[in-house]
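Structure record follows, encoded as structure tokens.
In this view, the complex is presented without one of its protein chains, the others remaining in place.
== chain A ==
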Amino acid sequence: MVFTPKQSQGASAPSSFIETTGISLKPSYYHDILDRRPELGFFEIHAENYLSLGGPARYYLQKIREHYAFTIHGVGLSIGADVPLDPSHLQRIARLVDEVQPEVFSEHLAWSTHDNVFLNDLLPVAYNQATLNRVCEHIDQLQSTLKRQVLIENPSTYFEFHRSDRSEIDFIAEMAHRTGCGLLLDINNVEVSCFNHRSNPFDYINRFPSRAVGQIHLAGHSLDENTTIPLKIDSHDTPVSHEVWDLYQHALTTMGDRPTLIERDGHLPTLSVLLAEARQADHIRTNIRQESRHE
């Protein structure tokens, strides 16, 4: 089943989501946001943190949603698992999406559940036909339950499988083609994975199916400096690195402007610091849009 992107309802002005960068919504920012109401494209939440029936998460989500556009990022559907999606979890996600009416719902090309246990990490899949069939089935099920197109994010990975018989890009392109899903291009994940597999991140961006990209994530990473095989870790606990800014500039130059999120999960700075990173992305985006108008 193929879905077309959800149109923004009613208003003729472009949604702030399209042109202005957003940031991750974290509980430590709730009061500051409601007091200051900073100008911002949107907030992104992790679906699994907002499924309770009451409490502060639900309360502040409703308050902040009155003033801002939202995107929802799932971290627990386990699209890549070799078991069916958890139907009750899927229903809870569907209710949240229905209530919040986000600009975008996104999930990961990864798995996290097995045998009824949740491992709380985004674990890698082998890129072969069996995985592709399974992932596409799960995306079809997700899109038909949510009644909208979803975006699937390229993963950060720390090893490659012998069982993989095609590249990550070929896998992702085929997945998007078969399901009609959009793609979330996480540029920090590109930097992390390409560093860890000693490949060129600019080539990765050049070959990525750019027409399907509906959102970009920018985040920070850390470095495991062991002497055997230094690895970059997708930690989301530092500012966006200069390598990632360079790749972002390159990505927008080749594919044009895209909705963008500054993603931060750990060592949270003040709201102002995160907003400044969002403005840095906006600066790059404005230039890209102006250049494309002159061409």
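Definition applied: a residue touches a chain if its C-beta (ideal position, glycine included) is under 8 Å from a C-beta of that chain, and two chains touch if they have at least 3 such contacts; residues count from 1.
The rule is short, and it goes like this: contacts and distances are computed from a predicted model.
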Identity of the absent chain, which is to be given by its UniProt protein name, from "Sugar ABC transporter permease", "Putative DNA-binding domain-containing protein", "PRC-barrel domain containing protein" or "ABC transmembrane type-1 domain-containing protein": "Putative DNA-binding domain-containing protein"
Touching the absent chain when the full complex is considered, from A:19, A:32, A:140 or A:160: A:160
Hidden-chain contact residue, picked from the options A:120, A:254 or A:270: A:120
On chain A, residues whose C-beta touches the chain left out of the figure: 48-49, 51-59, 75-78, 81-83, 86, 89, 111-121, 123-124, 126, 158-163, 196, 224, 226, 228-229, 231, 233
